[in-house]
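One chain of protein is taken out of this complex; the other chains stay put.
What follows is chain A.
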Amino acid sequence: MPDQLEMLRRITDDPSLSSAQKARALSLAAENMLPYPALDAETAKALDARVICDMFEGHAPYKPRYVLPDYAVVLTKGSDWLELPVPQDLDEALNTLMIAYHHVPSVTGMPVYIGKLDDLLLPFCTGVSDDDIYRKIKLFWRYIDRVLPDAFLHANIGPTDNRVARTILRVDAELKQIAPNLTLLYDPATSGDALLSQATGNIVECSKPHVANHPLHAATFDARGYGIVSCYNALPIAGGASTLTRINLKEVALRARDTRHFFTEVLPHYADLAFRLMRARIDYLFNHSGFFDSFLVTEGWIERDRFTAMYGIFAMAEAVDVLQAKAGQTGRYGHDAAANALGHRISRALSDLVQAQPMENVWRGRAMLHAQAGLSTDTGLTPGVRIPYGTEPDPVAHVQALAPHHAYYPSGISEILTLDETIKANPLAVFQLCKGALASGFREFTANVASNDLVRVTGYMIRLSDVAKHNAQKGSRTNTTGLGAEAAAKTAILQHQPRVMGQEFVAGHRQ
């Protein structure tokens, strides 16, 4: 007990935490003083070794990991519990949502889903001028970022082209805030090039929104619909996900003698342990926590039987490279056709395992496979099925190497295509790349405009680091005075503002 008290004391005395952050850390610490939901010895051992992982969700899951309320319920019926009347105009609708968000739990303590905002708000926009919509949404956006500052908090728009979706894109590019995160649901048949073009223009400005492949997602879910939340998770609306556990595929591969052993014994074994972990957590949430007695259920914002279980995997790249090495093959994941095909085979095997496993208290009775996008502690392990950062091929080859995986991950999979800054002069290239990725079967398109070391300036590729070295040699006679400050500025820039790296080289020029 003294140890635990000391840990609590460290939190209350930590000068780097705000009081709200301390309260949150204290609640997590208290939860984790409780015993873990009962696990068999084998599962507990695999969890301890982090071959399987519970995402550190906590020892007593008293709320689902992700909750996606159907906010149309509170907007059309009001709420007895919250004493909210049915909103009559845009101001009242926005106010109702702002109140509603505070009553939606999730693993982060903040809502991860704030709704399909154009569908929700359009009925209140009749007779409201474009300018009024713009001003009200801008204030709404500022409120969200300042009061619910969490990048996992996610808004959805689309697939129709409409005034609210357009205004949200305009405001989002102007404010460039962390929150909310934003996904455009895109349907090539109905969204139109103009809306996608505005979205890809935004990507060049602020690396948002993400673009979801609406026809693929719509076919996975039902008429009630789906939402994209947190790190590109696709989940049922009026439900969500109870839990997310994940398998470290590299650790699984290391425990296999060879590829055959991996597929026939080791992968099915750890897959089974992950199911057991998942069941223990879901059992606690559904049968002990009392969560589903909440007004969210009785008023119909969510339904008890619309919560899926996300069956995550990560470190596909490392797993394939480990198996390739065991087979004496040199081809690397992301670059070699045979290595890529082995990866696709692993995804198919995982999908089959998940399909074959009945789950209680889970939407449609089966978990949903998920390419998990990583935790900050995953050193040396690549998220989901991604190609290790810094070794990616050109964006087209990148998409083509990974597209076959996407069919197997209905609850979410994402690749981040890093595009160098030259793309800023040509947003149409992002538009085209996005269309190509979605047409190739990508469920989600995410691009990040950043300073790559390797840049093609006109007809040629160069490494900015080579040029920097070159510049330093040429300038060594005169650049002694500013070096200290320059180095400090450079370090700070590289850490916090990757987009201005190009300008930093200019500073070197001026000396």
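Convention: contacts are C-beta pairs under 8 Å (C-beta built on N, C-alpha and C of every residue); 3 or more make two chains touch, one makes a residue touch a chain; residues count from 1.
In the analysis below, contacts and distances are computed from a predicted model.
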In UniProt, the chain not displayed here, chosen among "NADH-quinone oxidoreductase subunit K", "Spermidine/putrescine import ATP-binding protein PotA", "Tryptophan synthase beta chain" or "Radical SAM domain protein", goes by "Radical SAM domain protein"
For the chain that's not shown, point to the residue among A:Pro37, A:Gly343 or A:Pro395 touching it.
A:Pro395
Out of A:His103, A:Lys138 or A:Lys435, point to the residue that touches the absent chain in the complete complex.
A:Lys435
Residues of chain A touching the missing chain are 394-397, 399-400, 419-426, 428-429, 431-433, 435-437, 439-440, 451, 455-460, 462, 464, 466-467, 470-471, 502-503, 505-506, 509-510
